[in-house]
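Removed from the display is one protein chain of the complex; every other protein chain stays in position.
Right, subunit A next:
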Amino acid sequence: MSMSFFIHLFSAHKRFTELLTKDEKDLPNNRVPMERILTLPELKSNPFRKRICNVFSTSEYKDGGLTFEDFLDLLSAFSDSATLEIKSHYAFRIFDFDDDGTLDCGDLEKLVNCLTGETDDTRLTPEEMRQLINNILEESDIDKDGTVNLSEFQHVISRSPDFVSSFKIVL
C-alpha cells in the first residue's frame, strides 16, 4: 500500500469524523444524515449533491445517509485513480434521477436544469429544451428506444476526453 493511500484515508476519516456529533463518535458504523453531509464545502454548492448522496448511500430507508464506507466509496469514485468505467458508471447513476436504469427524457430535462442553474434567465425555454433533448437522443441512443442506457452512455463518454478530469472531487 502506498503512502498516498494512507494519507488520503486519514484525511477522509478526519473529515468524516468532523461531521459526527460527540455522542455519535463512540457508536460503531454510524450513518451521517444527508443534511450534514451536504454541509461539506466540496458538496455544498454542487447542483448534484442530493443525487450523489442518494447514489452512494446504502441505507434501507433511501434517505441519503452515508456511513464511512459509503463516504470512502464516494471519494474513491471521484478520485484520480478511479477508472473511466467506474466514473461513467456512477455518473450514469447520478444522472438517472428516477432510478429506473436508463436516462429518459425526464432525466435529461432534470439534468439540463441542474446544469443551467436555478435562475429564470439561465433556464432554457421549453422549445430549446425539447430540441436539445432530441439532439442528445439522436446522437447517443443507438438502439433508438428513446432512452440512453448504461452502455450507450459509456460509449458517449468514451468519446469525450474531458470527462475524467471534470468528474473529480478532491478532499
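Assume contacts are C-beta pairs under 8 Å (C-beta built on N, C-alpha and C of every residue); 3 or more make two chains touch, one makes a residue touch a chain; residues count from 1.
Keep this in mind: contacts and distances are computed from a predicted model.
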{"item": "Chain left out of the displayed complex - its UniProt protein name, from \"Transmembrane channel-like protein\", \"General transcription factor IIH subunit 1\", \"Aspartate aminotransferase\" or \"Proteasome subunit alpha type\"", "value": "\"Transmembrane channel-like protein\""}
{"item": "Identified contact with the non-displayed chain, of A:Glu24, A:Asp63 or A:Asp80", "value": "A:Asp80"}
{"item": "Missing-partner contacts on subunit A, residue numbers", "value": "2-5, 7, 41-48, 56, 58, 69-70, 72-73, 77-78, 80-81, 83, 85-86, 89-91, 93, 95, 99-102, 104-105, 111-112, 114-118, 122-124, 128, 131-132, 135-136, 139-140, 142-151, 153, 156-163, 165-170"}
